[in-house]
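Have a look at this one.
Only a portion of the chains appears, each positioned as in the full assembly.
Chain nomenclature is as follows: A and B, assigned in order of appearance, with residue numbering initiated at 1 for each chain independently.
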Amino acid sequence: MAKTNPGRFFEDYTVGETIYHAVPRTVSGGERALYHALYPARHALYSSDEFARSCGLPASPLDDIAAFHVVFGKTVPDISLNALANLGYAEGRWLKPVYPGDTIHSTSEVIGVKQNSNGKSGVVWVRTRGRNQRDEVVLDYIRWAMVRKRDMNAAAPETVIPTLKPALGASDLVVPEGLDFTNYDFTLAGEPHRWGDYAIGEKIDHVDGVTVEEAEHMMATRLWQNTAKVHFDVGSRPDEQRLIYGGHVISMARTLSFNGLANAQVVAGLNGGTHANPCYAGDTIKAWSEVLDKAETTAPGVGALRLRLVATKGGEPFTLKGEDGKYLPHVMLDLDYWALIPR
Amino acid sequence: MAKTNPGRFFEDYTVGETIYHAVPRTVSGGERALYHALYPARHALYSSDEFARSCGLPASPLDDIAAFHVVFGKTVPDISLNALANLGYAEGRWLKPVYPGDTIHSTSEVIGVKQNSNGKSGVVWVRTRGRNQRDEVVLDYIRWAMVRKRDMNAAAPETVIPTLKPALGASDLVVPEGLDFTNYDFTLAGEPHRWGDYAIGEKIDHVDGVTVEEAEHMMATRLWQNTAKVHFDVGSRPDEQRLIYGGHVISMARTLSFNGLANAQVVAGLNGGTHANPCYAGDTIKAWSEVLDKAETTAPGVGALRLRLVATKGGEPFTLKGEDGKYLPHVMLDLDYWALIPR
């Protein structure tokens, strides 16, 4: 038993330490094909090498959310194996596209800890960085989770709560090197709407829905080498239901958002996100978006939209929280991100 | 809501116009591997680069039916999102193999329209062409579908019914450049039967069956970026059943036909096809074939068989229609195609 990984507990995290996550991963056209099989992914920049070249990139990158999953998956054995809840994300920035052939590894720096008043658990904040084989950072984000203590009598660490930006500013975003939307082909991309056609406050119902299956979410979650047992083993929870990886819901909602946001090609920033309610096999995921902000960038023809992306199971579109300020039961995800779109 | 694609309705089609379909797609070894995971695909030319080279091709192409799916999938948002029925195919010709690394896009020319007598819908005929990154046509076929009208009061267009060949002649078929079956290895291919061993009228029961699952047909359908919601969302139909994409049944039947037609390697022509009855998860697909015609080609060692391919769920092999001339309820697919086989 001593040889297996029990995961870290709250008292195992020290502010300032860097955790080197295991199992680097080389991606290929196989990961891209699987992403298209598991999600209704249609953003042209991630579907066609030719389209990507016409936008100044050397080839079609791996979907940005897939890159997130690869980086995130490596952190699970060290960060969230004993997590009671995944509480939030902040300051996520995609710094370099990931291409087939790239090898990704991850590290996390502990940037905050706060023991809960019950003495049984605490909140851990980490800044995770994914790097490619040239040690270039491809993705950088903060997340925090509530983690169990191993020893209830362990002393509480000094509380350190990091200062987090409520949202990235447009100047924080990194546009992929070479990206140029001046000759963007709206017909091939699938919709005519450009940056100027979206107004702050505008809401879009993405209409389509997908009823999810056990085999699909397990394949997706394994592909990213996420090992949290609640996703795979019916015996790991009293209700004998497999809890679907929150990232599966993110990918499903983001790809469903093609219908109305086909030109919001590049995910450049993650301002925040809440997994409001669990998702189980048999649920039908739908999505709606709200334009929260707009900004220009210095890259040719490239604008930015700050978007709220909400994933639901049932319920009316555009409903989010009840009068008590809590998420409604049919809301599974409330994500806040920046996307790059032709101006 | 105005930003999402409601699809085209019957009155939106004008004979002579060309529709440029969105979302070009680059295929890789990932699509090939998934095709082998989703279907019992064993035709050697599409499984082994070495075998393909021994037959004069530069490498193993993507399965011809998979190439069809890629081209077809792009047309769905423009052609069949509001379709009531997919009525038929004609004059389908595979003109160039699709290889890993190729990027495919599709266009459709409207070649016929006929409003139904009920005034609520009409039939639209389109000629769809899939092209690669060199703008070479890889596949060319006609299909027609019954499409809803948006406005029941819209005037009926002038009826144009295209003249369709009931079947391609052998001289219409395009043999892939370089294909040479003179040194064909029947042992590696899996069966000894060559062109001369098949007789017109001969029927073959392919014996094997596959019970289909929701996760599989959805993964397949998404892989081809087919977005028709009836395949994915249990809420999209009153019976709360997901209707399986007809192309999934085609691929399953064609790959099952390996057992008895292992050497009918290349799909070169599509004469016609009927999706006679729906397929649902839990159905067990079996297949039988009938040799409809035989022809020689000018390529070295290459003959052609015209085959009927029938997919069933239950029922006796070789049964097709009842005394009333209608398809029996267990018949799901009646496909008429040309395959290339060593002479």
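We take it that contacts are C-beta pairs under 8 Å (C-beta built on N, C-alpha and C of every residue); 3 or more make two chains touch, one makes a residue touch a chain.
Please read all numbers here as calculations on a predicted model, not as lab measurements.
Asker: If 2 of the identical protein chains are displayed, how many copies are present in the complete complex?
Answerer: The number of copies making up the whole complex is 3.
Following the convention adopted for this analysis, only the chains that are shown with their structure count from here on.
Asker: If I superpose chain A onto chain B using their CA atoms, what angle of rotation comes out, to the nearest 5 degrees?
Answerer: The best-fit rotation has an angle of 120 degrees.
Asker: Roughly how far is chain A from chain B, centre to centre by C-alpha average, rounded to an integer in Å?
Answerer: Inter-chain centre distance comes to 36 Å.
Asker: Looking at the complex, which residues from chain A come into contact with chain B?
Answerer: Within the complex, chain A contacts chain B at residues 28-34, 36-42, 44, 47-51, 60, 100, 187-191, 193, 197, 204-211, 213-216, 259-262, 284.
Asker: Under the stated contact criterion, what part of chain B meets chain A in this complex?
Answerer: 1, 3-5, 20, 22-31, 33-34, 77, 100-101, 103, 105, 133, 213-216, 218-220, 222-223, 225, 227, 229, 232-236, 242
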